[in-house]
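Structure incoming, see below.
Only a single protein chain was left out; the remaining protein chains are all shown in position.
Chain naming follows the written order as A and B, and within any one chain the residues start at number 1.
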Amino acid sequence: MNRAKYDGVVACVPVTVPYVRHSIRGAHWFLARALRELIATAGLAKSDVDGLCVSSFSLAPDTAVGLTQHLGMSPRWLDHIPMGGASGIVALRRAARAVQAGDADVVACLAGDTNHVESFRLMLGNFSQFARDAVYPYGAGGPNASFAFLTAAYMRTYGATREDFGHLCVAQRQNALAFPHALMKKPLTLDAYLAARAVAAPIHLFDCVMPCAGAEAFLVMTADRAKRLGLPGVRILGTIERHNAFPEDPIQLRGGWAMDIDDLYAQAGVGPEDIDFLQTYDDYPVISLMQIEDLGFCAKGDGPAFVRRHTFTNDGSFPMNTSGGQLSVGQAGAAGGYLGLVEALRQLTGRPLGSTVPDARIGLVSGFGMINYDRGLCSGAVVLADTSSTTGSKPRAPDTGSTAAVRAGP
Amino acid sequence: MSQDTLAAFANALATGSIRVVDLTQTLSPAFPQITLPPEFGQCWPFRIEEVSHYDERGPGWYWNNFSCGEHTGTHFDAPIHWVSGRHLPNNAVDTIPVEHFIGPACVIDCSKEAAADADFLLTVPFVEAWEARHGRIPPRAWVLMRTDWSKRTDPVAYQNFDATGQHTPGPDADVVRFLVEQRDVIGFGTEAIGTDAGQGYHLRPPYPCHSIMHGAGRYGLQCLANLDQLPPTGAVIFAAPLKIEQGSGSPLRVLAMVSER
Partner (left out) sequence: MSLPRPPKKNPILRTRAPTTPPGGRSRVALGLTTAAALGRLELQVCRDCGTVQYPPREACHACLSERLRWTAQDGAGELIADTVLTHSNDLYFRERLPWRLGMVRLDAGPSVVAHVHGDVGDAPARVRVGARLDRAGQAVLVAFPEQETKDMADDRQLREMTCDPQYRKVLVTDGKTPTGQAVVRALVDAGADLVWVGHAEPWKQYAGFDAIAGLHAVTPVPLDLTDSRAVSSLAAQIGGKVDIVVNTAEHHRTFGIGDRRGLDAARAEMDINYFGLLRLAQDFGPALKARAADGDTGACAWVNVLSVYALANFPAHGTFSASKAAAYSLAQCLRAEMRASGVRVVNVFPGPVDDEWNQLVPPPKLAPSALASAIVKALRDGVEDVFPGEVAQDWLARWRDDPKALERELSL
């Protein structure tokens, strides 16, 4: 099976509507600001945007459909992607195909949420039918409880320690200190991480993201159009998407990436050794470890050892979550599924808002979303490249210690 | 003449030379009702439910609904109550001539005897002895058997059940026959829960006061109180039951008028 490439299409104009802990605004306000900044930056009229893709939890009862009227748009291509942390990747691959096929010329991809004081609590009880029936009545711990199970099982199975997770959190905080939109402004030490109060053991305070309000956005258009508009773009080398992978696993120790990484790297024409930085979906650090393994950067179960070998900082080895990730920036609802992608666009166009990953040409962005019952159902990943690199194959290997067994799933 | 009599009566009431004595027990859910074996139909006890109490059910007024049997609390028995009186004319509370509701009363004090024996039965000799002291019972008089049973405020003592049934005083068969046939009384009244004794079922005929008294078109009053405040003779009692169509009896207010000499 030959999958069509994403030639001729670029993602561009990374936009962040600054995050705030709580807001009295509605989701529409954040999405409107994102769209306004997209067209202002791109030098487009609103009517030039003929494709719209929206992800938001707090937009309800509206969907992308209602948003068109709210914002006075008449797109000829419209999508609403309720996939939480996988939304950005799924939005990108769908928008890219639409542009490639000529169904739309310019697609605005928006993700954002407001966060009222009570929003998070109200969302938890009705997140899904399974959550309402079979999770929320058990202590109403929300995702903390669900990820406590996964974290505990992962630790027991693969020997990860709290220090391993702490190492990731501390590194991401260091990356975040330079990122102006990060809600977390203070350095984090491993001691402080370890001393934090338990929330749902083994999940402790700094393992949790802070829910907040904000939005992330980008545009998808043809490379030619981006060039005419003078917009630096990013090429899409390959994408994958998978839902409800490995349903027979009694508890989630791996995600859908493990089913699809061969396809991803084959499309992209690169291997894990070619990746200059990784943006994981980091709602909890255990999920980052799972992605490192399932995306082939080390063998399954070697995540803890891998973590101990790298710094994960932008100036060190294996730069990861280069703006600080959700753990340090905050989780603005569905925008959390865009955070890494928007940051990757900035790094690959050489315009980071924070610190720079040196010589970043190829980045991998991963998404993970929707704890419907006991596990995240949606996973996706995209390999992106700057427009100057002509191919994915580059003789660089950021992790020479683990490339031998990278492709194997458990 | 009658106008003068009534005026004198009203004056006597106003001046207190006639004293009015309430012979009635308060209608209360706690007051016991007659108890039959469970397989029979039962007389309802007095029950009361609030309709409103200056509240959302009626902001400016207070009132109740109550329910009870015809034979609840201090009550009147009409001849139709008993099978022996079922075919008599004017035998129900709505058809009894109203003159019968007012009449003189002879009060026979059996309180010492009842205190000594809960199953005490009033007999002809006992009545004759009373007549020897207080004179012959006049025709169309109520005969009231004072036992002080009404002073038993504990329902358990008032009902006085044991495994053989109820033990309360009442008349024997001969004295009922005597009062009807020889003295032409208008009715018989007691302080206990029936006009018949608690063990009256074992007399011949069973329940003689009901059977003979009602069979002769006479009346009954039971659950009376304050008989100790009445003179042996000379009181006039007012005992008018509710006008219930084909009613066998009814709770009522029984008042006695007594001359203060």
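We adopt the following convention: contacts are C-beta pairs under 8 Å (C-beta built on N, C-alpha and C of every residue); 3 or more make two chains touch, one makes a residue touch a chain.
Please read these numbers as outputs of a predicted model, since none were measured by experiment.
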{"item": "Touch partners, limited to displayed chains, of the chain removed from view", "value": "A, B"}
{"item": "Touch criterion as defined above, residue of B:Asp4, B:Glu49, B:Glu99 or B:Glu260 at the omitted chain", "value": "B:Glu49"}
{"item": "Option from A:Pro18, A:Gly66 or A:Gly141 whose C-beta touches the chain left out", "value": "A:Gly141"}
{"item": "Residue, one of A:Ala40, A:Val117, A:Ala198 or A:Ala266, that touches the chain absent here", "value": "A:Ala198"}
{"item": "Listed residues B:Thr35, B:Ser52 or B:Thr95, member touching the removed chain", "value": "B:Thr35"}
{"item": "Per the touch definition above, residue among A:Ala152, A:Met259 or A:Ala305 touching the missing chain", "value": "A:Ala152"}
{"item": "Footprint left on chain A by the chain that the document does not show", "value": "120-121, 124-126, 129-130, 132-142, 144-145, 148-150, 152-153, 156, 197-203, 247, 250-251, 373-374"}
{"item": "Missing-partner contacts on chain B, residue numbers", "value": "29-30, 32, 35, 41-42, 45, 47-50, 155-156, 158-163"}
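We take it that only the chains that are shown with their structure count from here on.
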{"item": "Centroid spacing, where centroids are CA-atom means, of chain A and chain B in whole angstrom", "value": "94"}
